[in-house]
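With one protein chain held back, the other chains of the complex are shown just where they sit.
Up next is chain A:
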């Protein structure tokens, strides 16, 4: 069964330039695909195109099917059925992803209530359970986003993304804005949640070492085109494309000194 089927996807700017070119991949339950590339490679635009959330002036071409629903060219009303339910998303910057004027609990309660038709005490219990899933105390529900740490905010964003029990989770640089120890915690949390729910994961990152920790398969993006794809292990061990080789070499060069001091 394919949950996400992307075929010949291009993202075009108003002036006709393609920022993503002819990208194809599929994702089934329990599969984990990494999209790796540097700034401007089109990773985030790909994620937005999959959700049907491209910024004004950009158009998607080709085909994106989410559990059978064609996203390209669909109206928002049709997409409301798949957003949240079929696909959930966690963005890079949790401070901008959350509403600064709303308590954290209410933000999680929104999608939870709509999806499961809960109100009152059962809804409060569901919010507490959702917070517990991401290892946050129930008391956090009363906090505003600015009152909690970056790692806690990203956990809240994850709880919101999971509230509608999506089959596909898109994580766009979910730990880039976090400290290293917090990054490690959030990555292991994501890993556990995705495994428990047998979700499909599209994981977007510029950091090869992070992708190699999370994703079984990987697509290397450069200037909007996929230059190489395959099993993460094969790509890191034997990169064929010169660009992939440069990425792997830089990552190894950066961590080389640390590997020698602290193997």
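Here, a residue touches a chain if its C-beta (ideal position, glycine included) is under 8 Å from a C-beta of that chain, and two chains touch if they have at least 3 such contacts; residues count from 1.
Here is the rule we go by: contacts and distances are computed from a predicted model.
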item	value
Options "Peptide ABC transporter ATP-binding protein", "Oxidoreductase", "Glycosyl hydrolase family 109 protein" or "Electron transfer flavoprotein beta subunit": UniProt name of the undisplayed chain	"Peptide ABC transporter ATP-binding protein"
Touching residue (missing chain; options A:66, A:214 or A:227)	A:214
Where the unshown chain meets chain A, residue by residue	38-39, 150, 179-184, 187, 206-210, 212-216, 232-233, 236-237, 246-248, 250-263
